[in-house]
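Excluded from the complex is one protein chain; the other protein chains are retained at their positions.
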Amino acid sequence: MNPTNYLVLSAILFSIGAAGVLVRRNAIVVFMCIELMLNASNLAFVTFARMNGTLDGQVVAFFVMVVAAAEVVVGLAIIVTIFRTRNSASVDEPNLLRL
Amino acid sequence: MVHLAVPMAETLTFPSLQYRAMAPILIVLGAAVLGVVVEALVPQAARRAVQLAVTLGGLATALVFVVATPGSELGVVAGGTLAIDGPGLFLQMTILVVAIAAMLVVAERRVDPAGDAFAPRASSLVGSGEEQEQTRRGWSQTEVWPLSLFAVGGMLLFVTANDLLILFLALEVMSLPLYLLAGMARRRRLLSQEAAMKYFLLGSFASAFLLYGSAMLFGYAGSLDFAAIADAFRDKPGQLGLQVIGLTLLGAGLLFKAAAVPFHMWAPDVYQGAPTPITGFMAGAVKVAAFGALLRVMYVALGGAAWEWQPAFWVIASVTMLVGVVLAVTSSDIKRMLAYSSVAHAGFLLLGVVAFSTAGLSATMFYLLAYGLTTVGAFAVVMLVRGPSGEAGHLSSWAGLGRTSPVLAGVFALFLLALAGIPLTSGFTAKFGVFAAAIEAGGVWPVIAAVVASAISAFFYLKVIVLMFFARPGPDAPAVVVPSLLTTTAIGVAVVATLLLGVFPQAFLDLASGSTPFLR
Partner (left out) sequence: MAVITTGLTILTEGAPNPGEVVAASGTFALAPLLIAIPLASAVVLLLAGRRANAWGHLLGTAASAASAVLGVVLLVAMMGQPEDARTFNQPLWTWIDVGSFSADVALQLDPLSISFVLLVTIVGSLIHVYSVGYMAHDPDRRRFFAYLNLFIAAMLLLVLADNYLLLYVGWEGVGLASYLLIGFWYHKPSAATAAKKAFVVNRVGDFGLSVAIMVMFATMGTFSFAGVNETIAAVDPDTVTWIGLLLLLAACGKSAQFPLQSWLLDAMEGPTPVSALIHAATMVTAGVYLIVRSNAIYDLTQTAQLAVVLVGTITLLMGAIIGTAKDDIKKGLAGSTMSQIGYMVLAAGLGPVGYVFAIFHLLTHGMFKAGLFLGAGSVMHGMNDDVNMRHYGALRAAMVVTWATFGLGFLAIIGIPPFSGFWSKDEIIKAAFAEHTVAGVAALLGAGVTAFYMTRMMAMTFHGKARWEPGVHPHESPAVMTVPMIVLAVGSAFGGLALLFVGNIEEWLAPVVGFEKAAGPIPTSLLIAMTMAVVVVGAVIGWRQYAMRDVPRMAPMQVSWATRAARADLYGDAVNEAVFMRPGQYLTRTLVWTDNKVIDGAVNGTAAGIGGLSARARRWQSGYVRNYALSMLLGAVLVGAALALVRFA
């Protein structure tokens, strides 16, 4: 299969992720959309690694997965704390800091 | 980075690691790990003292190692992934100095009757009995220290990262602890938690940009290495789409951390909500790290495409400073005003980056040193002016401070004058350096925009000075708390640096220009 297709898929995934960040209200879903963007990048890295004939891109993918896991830990900690305070995980609701 | 050919080579060659050159990074990260161990093993009562010793000791040792790095150790090390060169060391030094000053402020326990600036347990419910009980018992969240150390370690790595993977990893190591630290304030916890969430979501969003941009550049250049990317931009025509998308997204990710318009909107909210010592740390040290990385990426990896990104970046720089100062004019919260001012300063700094010259590089580095220290000092002062429910953030409560506590008001006035770039303070020297570099690089219009922005900025900085010295204190005038030796030291260092870099800056200018150029 033509590797370019994987790149197109990765671009689509990245766009879906970015769109999700913009339209979804639930912080967890927003966060999952960001994870989707990271994974789209992973796919691109792996595809390019294949196209360029190096392993670097695949190694990157492993590191990104680890980083994403760490991000989940931090992100959930923050979101859960906010949820406990406000009984809501909406990203629109905490809106005291503005102007 | 381990470079493996496909098909797999017969033997796997382990890269040689230059431990001396990497020592500062290893020391700080090692101290951070030690801090985690301390959390687990040392009893609650002794923990703070031990953590403080580990943190300051680790940072100071790292600073000594940075300053004492022999010239023979300079070079691209660890299999090409780290560049320990002049700019890298200068920026590491700056980060460590700023971080030490910031940590002294973080350690302050005397200004808040309940303890330090952090919630006893960041996880406990806001306003719950549990929280009150913890406060009563005088608990403190000593994880602040290892988290800060991890962030500093990430920063040290960020400014020396010489390939895209390390760049991303360093960014995350730096950012993740900061997301948490932003949400740990003892007072106004709702604001603090909101700041943490905003910072986290937007920061991760920006990281995703950066990562995807890196993927595109990797696809274009076939390598993660900055030098190889630079070669590709020089030698390899075609694949313009990859070039443009890669450059854009990588740039966006870095400009987010630098708080440049239009990626700046998190800054005022996060600066206002985060605990003030952490805000100072972020405004000072993160700015240095972000611009350090931006400089290396732009100068080394994307240097070959400079003619391509320079026009857009001139515009970003001009818009950033104008938007920053215009927004600052009407902000009524002191931390928010300083946040907008930090956006404006990002614009001034960008002038030096876009200049794309040795002069631009050294001017930007000098600016970072001057700005970082002044900012930490300014936020430390903000922490000391308090009303009944914590810091008196609203500008109106700063009225008449010059009459009630002239020394503190004088110090703050000095910081503000430096931020405004009034001559004989560090801010003036720094600004003149980047302006001159930008003019030499042909950016006359951006510099004119910068002069206009400086003129506007003087207005709101002086507004605060006038308020402090000429207005009468209001009925709810805040009290100024006398800090312990820790904060006093930090403020003292900032004052000395602000004056020294303004009146006798030559030694540091020489140091900055002697630290160029980047190695690749």
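Here are a few things to note about the model shown:
Going in written order, the chains are labelled A and B, and every chain counts its residues from 1.
By our rule, a residue touches a chain if its C-beta (ideal position, glycine included) is under 8 Å from a C-beta of that chain, and two chains touch if they have at least 3 such contacts.
It should be emphasised that the depicted structure is a prediction, and the values quoted were computed from it without experimental measurement.
The chain omitted from view is touched by exactly one of B:Pro15, B:Gly57, B:Gly127 or B:Pro423, namely B:Pro423.
Of the options B:Ala215, B:Ala363 or B:Ala477, the residue whose C-beta touches the omitted chain is B:Ala363. In the full complex, subunit B makes contact with the omitted chain through residues 197-198, 201-202, 205-206, 209, 240, 243-245, 247-249, 251-252, 256, 261-263, 265-266, 268-269, 307-309, 311-312, 315-316, 323, 326-332, 358-359, 362-363, 366, 395-396, 399, 406, 410, 422-424, 429, 432-433, 435-436, 439-440, 444, 447-448, 451-452, 454-456, 458-459, 462-463, 466-467, 470-472, 503-506, 509-510, 512-513.
Although one chain is not displayed, subunit A still touches it through residues 18, 21-23, 25, 30, 91-92, 95-99.
The rule we apply is simple: only the chains that are shown with their structure count from here on.
For the pair subunit A and subunit B, the distance between mean C-alpha positions equals 25 Å.
Interface of subunit A with subunit B (complex): residues 7, 10, 14, 17-18, 21, 27, 30-31, 34, 37-38, 40-41, 44-45, 47-48, 51-57, 59-60, 63-64, 67, 70-71, 74-75, 77-79, 81-82, 84-85, 91, 94-99.
Within the complex, the subunit B residues that touch subunit A are 1-6, 122-123, 125-126, 164-165, 168-169, 172, 176, 179-180, 183, 189-191, 193-198, 200-201, 204-205, 207-208, 211-212, 214-216, 218-219, 222-224, 268-269, 272-273, 331.
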